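Every protein chain of the complex appears in place save one, which is left out.
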Amino acid sequence: MKSRIRPSGRYEGLIIGVLFLCAVVSVLTTAGIIITLLRETIGFFREVSILEFITETRWTPLFDPKHFGILPLITGTLMITAGAALVALPVGTATALYLSEYASDGVRRLLKPLLEVLAGIPTVVYGYFALTLVTPAIRSLFPETNIFNAAGAAIVVGIMIIPMVSSLSEDAMTAVPRSLREAAFALGATRREVSTGVVLPAALSGISASYILAVSRAIGETMIVTLAAGATPRLTLNPLESIQTMTAYIVQVSLGDTPFGSIEYRTLFAVGMGLFTLTFTLNIAGALITRRYREVYQ
Amino acid sequence: MSSTSNQVLGADGLNLWYGTHHVLKGITLGITRHRVTALIGPSGCGKSSFLRCFNRMNELIPESRVEGRIHFNGRDINDPEVDATEVRHRIGMVFQKPNPFPKSIFDNVAFGPRVNGYRGDLGELVETSLRRAALWDEVHDRLGQSALALSGGQQQRLCIARALAVEPEVLLMDEPCSALDPASTAKIEDLIGELKERYSIIIVTHNMQQAARVSDQTAFLLEGEIVEYGRTGGIFTRPEDPRTEDYITGRFG
Partner (left out) sequence: MKRRARREKDRIFKLFLVLALLAGVAALLLLLEEVLRKGLPWLDFRFLTSFPSRFPEQAGIKSALAGTLWLLGLTAMFAIPVGVGAAVYLQEFAGRNRPTAFLQLNISNLAGVPSIVYGILGLAVFVRALALGRSVLAGALTMSLLVLPIIIVAAQEAMRAVPGSLRDAAFALGATRWQAVRRVVLPAALPGILTGIILALSRAIGETAPLIMIGALTFVPFVPAGPLDAFTVLPIQIFNWTSRPREEFRLIAAAGIIVLLGVLLTMNAGAVWLRNRYQRRSES
C-alpha cells in the first residue's frame, strides 16, 4: 500500500490552518475590545479619581465646571431597563406560553414570522416610533411630560426585546419533555394548570436566561434612547423627565468633535468599559444558565 | 485458518476501547480472499465496532483507542506511514441504513473517484459500478436526478455501487438489508453472490438464514470475543460451542 500523493489531500493542513485563523478572529475581537477599553479607561482614571466617578452625582464632562459622576448615567440606564423589562418580560413570557402550549401549528406558522419581523426592525426605526408616536401619546395623558423622556423610550425598548424573550423562552418551554405534560393531563389538570404548574417551573432556568439576555440587550440599546430619552444626565427616578443613558452619552460625545486624547474623549471609554462589564456579566450568566438547562433535558 | 496468501485481511490480538468501555477483547481472525465472511452475534457484542476497525473508521470517534494489528495484504493498516484515506479507498463500506448523499445519482457514484483523484472516464466508471450493483437498468435514464428519490432498496444498491466505484478489494457490509423489504433483500443477497468473484466481503447480519445463504465463513462474536469461527456449513450444522448453538437456534437471551 504505497502512499500516493493525493491531489486534494496536499493542501489539507493549510486549509485547516486558515480555518483555525478564522476562528481566532473572534478571540482577537474580544481581546481588542478589552484592551481598547482598558487602555483609555486607565488614562481616564489617572485624571479622575475612582471615588469621584462612583459617588459624585453630577455628570458634566463636556462643559465647565466638569463633574465626573457616572451615577446619573447609571440611573438613566436602569430606568430605561426597568421600564423595558416591565413591558417585555410579561408580554414575552405570555407570548411564548401561548405559542408553545396553546397555538395550533397554523397559528404558530403565522405568528412566529411576525415576531421575527419585530426582531428585525432596525433600532433607529424604533427610535422614530418612540419620538413620533409613543411620546405624543404619553404627553396627551401627562401633559407635563418632557419631549424627551424615559418612559417613551423604555416602552419602545421593551417592544424591541419582546421577540428575544418570547423566542428564547419558547425554546425552553418546548424542551420540556412531553411526558411531563401528559402526566399532569392524565391527573385531570387543565391546560392552564399544566402551563403554570408544569411547563413554567420546568422551563424556569431557560426563561430566566432569556430575561437576563433581554435585559442585557436593553442596557446596550442605543438609538432609541439617543433619539427619545434625551441628553440631560440627571439623577432622577421620574420617567417623564429627560435623562441620559450610558449609551446615549457615548453617541453624544462621538457626534461632537472631541479631540483625541482629551479627557472628554476618554470618558467615552470609561463609560464604554462600564457598559461592557455590565452586559458581559449578564451575558455570561445567561449563557451558563442556558447551558445548564440544555444539559438537563439532553 | 487458511494460508497467508489466501488471507486478504487479518486481525491479530485486536483490542478496542470506547473511553473506558472495553468493546473488543483480543480478537485474532483471518479473512479469506474472494469469500463472504459473516459476522453474527447478539446486539451490542461489537460487530459494527469490529467492522469499523478494518477501514479505520473508529479513529473518527474521539474517545476510541485501538491496540493490536490489522493486516491488509500482509501490511499493518494502523502503521503511522499508512494514510487512513488510502485504506478506506481500498476497503469499501456499506452501512446499515442507506445513506446516499443529497446529490444526483451520478454524483453519488462519482464521489469516491473524484475525491481520490480519478483520471479516467468517469461516465464509464459510473456505468460499470451501477451495473455491478445491478442498478443500471433501473436508473440509466435518470442519472441526473436526486438519489433521494430512489426507493430504499435502490438507495442501498446505489450505496453499494458508490463503494464499488473506488475499486476496492474488500467490501465491509454492516447489516446492509436490515432496513429493506424482502424483495430488495433478495436482490442484494444475489448481488453479494456475484460480487464475491471480484471482492472479498465481510457482512454483519442478524438474520441467521441470510448468514447461512450468502456466506462461506461465519464468525460468532459474543461480548467482544470470537466464540467460534469456521466454515458456515459447519457452524450452522455442528456448532462446537454450546453458546453458538444457543444463539443460532434462537435460545439466546
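Each chain gets a letter, A and B, in the order it is written, and its residues are counted from 1.
Methods note: contacts are C-beta pairs under 8 Å (C-beta built on N, C-alpha and C of every residue); 3 or more make two chains touch, one makes a residue touch a chain.
Just so you know, these numbers come straight off a predicted model, no measurement behind them.
**Q** Among A:Leu133, A:Leu204 or A:Leu237, which one is in touch with the chain left out?
**A** A:Leu133
**Q** Which of these, A:Ala154, A:Met223 or A:Ile289, touches the one chain of the complex that we don't see?
**A** A:Met223
**Q** For the chain not shown, which residue from A:Ile54, A:Leu86 or A:Ile121 touches it across the whole complex?
**A** Selected residue, touching the omitted chain: A:Ile121.
**Q** For subunit A, which residues lie in contact with the unshown chain of the complex?
**A** 6, 8-9, 11-12, 15-16, 18-23, 25-27, 29-30, 32-33, 36-37, 40, 90-91, 94-95, 97-99, 102, 111, 114-115, 117-118, 120-129, 131-133, 159, 162-163, 166, 190-192, 195-196, 213, 216-217, 219-223, 226-227, 247, 250-251, 254-255, 260, 268-269, 272, 275-276, 279-280, 282-284, 286-287
**Q** Determine and list the subunit B residues touching the chain excluded from the picture.
**A** Within subunit B, the residues that touch the unshown chain are 55, 57, 60, 62, 85-86, 88-89, 92-93, 95, 97, 99-103, 111-112, 114-116, 146, 148-149, 159, 162-163, 166.
Keep in mind that, in the parts below, only the chains that are shown with their structure count from here on.
**Q** Using mean C-alpha positions as chain centres, tell me how far subunit A is from subunit B in Å, no decimals.
**A** 54
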